[in-house]
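Removed: one protein chain of the complex. Kept in place: all other protein chains.
Naming follows writing order (A and B), and every chain is counted from residue 1.
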Amino acid sequence: MLEKITMSRLRYAPLLVFQVILLILFFCFTTYADAEEVKQRISGFEDTHVMIFIGFAYLMTFLKKYCYSATGYNLLLAALIIQWSLLCQGFFDMKDGKISISLRQLLEADIMSATVLITFGALLGLASGTQLLFIAIVEAAVGCVNLYISEEIYKISDIGGSIGIHTYGAYFGLGVSAALRLKKSDPEPAPSNGVATIQSQKENIRLDGPSYTSDVTAMLGTIFLWIYWPSFNSGLAATEVERQRAIVNTYLSLASCTVVTFMLSAAVSHKPGKLDMVHIQNSTLAGGVAVGAVANMYIGPGGAIAVGMGAALISVLGYRYLTPQLEKLGVQDTCGVNNLHGMPGIYSGLLSALFAALATSEAYHNELGNVFPATSSIAAGHLASSTADPRSTGMQAAYQLIALATTLGLALGSGILSGLIAKTKLFSPLEEKQRYDDEMNWELP
Amino acid sequence: MLEKITMSRLRYAPLLVFQVILLILFFCFTTYADAEEVKQRISGFEDTHVMIFIGFAYLMTFLKKYCYSATGYNLLLAALIIQWSLLCQGFFDMKDGKISISLRQLLEADIMSATVLITFGALLGLASGTQLLFIAIVEAAVGCVNLYISEEIYKISDIGGSIGIHTYGAYFGLGVSAALRLKKSDPEPAPSNGVATIQSQKENIRLDGPSYTSDVTAMLGTIFLWIYWPSFNSGLAATEVERQRAIVNTYLSLASCTVVTFMLSAAVSHKPGKLDMVHIQNSTLAGGVAVGAVANMYIGPGGAIAVGMGAALISVLGYRYLTPQLEKLGVQDTCGVNNLHGMPGIYSGLLSALFAALATSEAYHNELGNVFPATSSIAAGHLASSTADPRSTGMQAAYQLIALATTLGLALGSGILSGLIAKTKLFSPLEEKQRYDDEMNWELP
Partner (left out) sequence: MLEKITMSRLRYAPLLVFQVILLILFFCFTTYADAEEVKQRISGFEDTHVMIFIGFAYLMTFLKKYCYSATGYNLLLAALIIQWSLLCQGFFDMKDGKISISLRQLLEADIMSATVLITFGALLGLASGTQLLFIAIVEAAVGCVNLYISEEIYKISDIGGSIGIHTYGAYFGLGVSAALRLKKSDPEPAPSNGVATIQSQKENIRLDGPSYTSDVTAMLGTIFLWIYWPSFNSGLAATEVERQRAIVNTYLSLASCTVVTFMLSAAVSHKPGKLDMVHIQNSTLAGGVAVGAVANMYIGPGGAIAVGMGAALISVLGYRYLTPQLEKLGVQDTCGVNNLHGMPGIYSGLLSALFAALATSEAYHNELGNVFPATSSIAAGHLASSTADPRSTGMQAAYQLIALATTLGLALGSGILSGLIAKTKLFSPLEEKQRYDDEMNWELP
């Protein structure tokens, strides 16, 4: 009995172990950036910080009895992963065996932590703390490798991370979810006289939804994400003119996406003509994802609006018709990240290939072209510039597609694999009746 | 029946129509700003963005059963109007048939959308979605014309938009409200055995107020508006010294206004000595409106404090004594925008005339004067400078008053007119019992 209590008290002990490992690695391998590195152009760190820690956290408070976990675990996971990402991303960038840390690295770490929070959105209420911890560590490490491949090897353009962050995070999460599902069906007790099962399921159905208040706090997350998305998509721009172009495109895409989301929500919702809060909270943001990989390109203000309108269509229809189908297949996706990050991310990747292919070579090579469109800044993420790149526009388009495919493969593969590992007893998976419930993890008032 | 459902599902179809029109106009008439235009001084875009999308939205969540609409419609209206304003404002500024868009234009579009949100505050819970859509489009278009007249023709000083944004938005809203009221009395059923009427009115009275939780989320809106108001009033300043003067003045005016609001609220509230949340949520912000038109002038830190104290007086007494009188006349004003934006806006306009008249000519002409006061930056909104303007200080004062009068006339006139149009069946006005209720528009948990 006493031992059981001690075990329970130490259930978060792996956190301490991992934190101590981080401590040692930081002591051995990191240093401050010098005065020269500090001058690198950077913007939007604080805004991105708000998106990660307020935006994602509050967006996930829509579940009525999972708000402590949504805000608490979001903070914990992000706090852990930003440290871990500093090491994983810096690993590819070491000088004399040291990783230099400045504001730019902090911003990149924040951005990488978004992948883990997107995955957390898919698994919201479905995974235990230990599972989340393991999944997060694997996801961020593989995510950094994937980003390295996209940016340094394929040299793709993906300034807003629609491929490397949103697509990756969403399909990693769906991979985990698919793997965890196997667990559920395998050892499930025979539902013979399944009164208890039915009852617990009923309760789950009740908990797996919002209250009036929790929807209002969730909107807070939505709106903060909406507000700062232009900063997210433009933070790593190399010049002021590129930065403002990325801001303008993101702003317009979000605006048109929002308008169309409202129209479509009333058109397809369960009660005819009424708006569905799930669409308003999530699909209004799909415009930010969809424009991500092309935000710094010459897609034109009109092009940005068109991109946003398409995003709303994909996202609202996905929530209404696709998510229920996936659930029938056993792939849970609590926040519907497939509709907010996944499909809009793929859409953005495809757009980036299209616009790269259509680019006039002048516009492509010297950024003078005002015509629609041009991939003026290839791989603006980490690379300073590749204007001297002899690639044809068609080649660039091909690389964009290859990077998208690589991302999907790596995300699903490593997601399923870590899900399979995480469903073992070692990671104390949740029972059906423990889902969507803060009671499991928190002292409640 | 089926047709009725289809009609209901398509009730937001006008949104899509308007969004497609916007798409076409953007394709034809807009482009990105070039590298030169991008260098124009600008600050406070993100801060203003938070005010528009979080501040206004959450301030309006004080109604207990209208929080989905407050946050949702705020997002929808603003997302629509920022696109529309980019076109309307850019129309006066076209080069070669094209409107150039940079961060500056986005900030100006955000600011213009505030007029529509102020009007939404007056009509909160009283107007249908279709009515709001129509009203918003008219309001923003006329608002851009009014701003053009004030800034380009009258060349007035109104850096914080107290005349062109706050006064305009408030009286446009009151005009609409007055017009909608006629509707109500006209076809109202004879209240003979008015049990139903009384009951529905009772219910409305119950819904037309806060809950404990909704007041706490409303304070979130208040405080974010309060925090970023200095950025709002200084975003378009031409120099750093002017920007910091505008920040200092706004900061001090808000601070003194807040202190006096608390004192007055306890003095006049219904329960002697207790504070009224309506005053705290709204009147504390009147200092930001009141200092708006003079924020960049040499009014002195002491002057800014005096301006804020006066604003609290106007606003709290307005809420306590004037709003109930207006309601008796049938002019509903749910958020009391007359007391937060309307009268403080007029007060600011009068102050701007006073300070222009009192300006020493040295201070007026060369911004050297440290004495109180001087209108150092005339029409800082859009004009770079008018230091070479041969106007006398008296003339400038006269123009400030003329612009205020023009604004009031245009706002009330176009407000009443669009209200009269919006009350026709075409715009599906609300019935009495549908007011202040999310049930009308949302799938509720």
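The definition used in the following text is that a residue touches a chain if its C-beta (ideal position, glycine included) is under 8 Å from a C-beta of that chain, and two chains touch if they have at least 3 such contacts.
Not measured: the values here are computed from a predicted model.
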Contact residue for the chain not shown (choose from B:F120, B:Y228 or B:Y399): B:Y228
Listed residues B:A33, B:L59 or B:I280, member touching the removed chain: B:I280
From B:L15, B:A70, B:I111 or B:V260, residue that would touch the chain that is not displayed: B:V260
Chain A residues touching the omitted chain (full complex): 5, 8-13, 15-16, 18-19, 22-24, 26-28, 30-35, 38-39, 46, 49-50, 53-54, 57-58, 61, 67-68, 71-72, 75-76, 79-80, 82-83, 86, 101-103, 106, 213, 217, 220, 441-445
Footprint left on chain B by the chain that the document does not show: 47, 64, 209-213, 215-217, 219-220, 222-224, 226-228, 231, 240-241, 244-245, 247-248, 251-252, 254-256, 258-260, 262-263, 265-277, 280, 284, 298, 300-303, 305-306, 309, 370
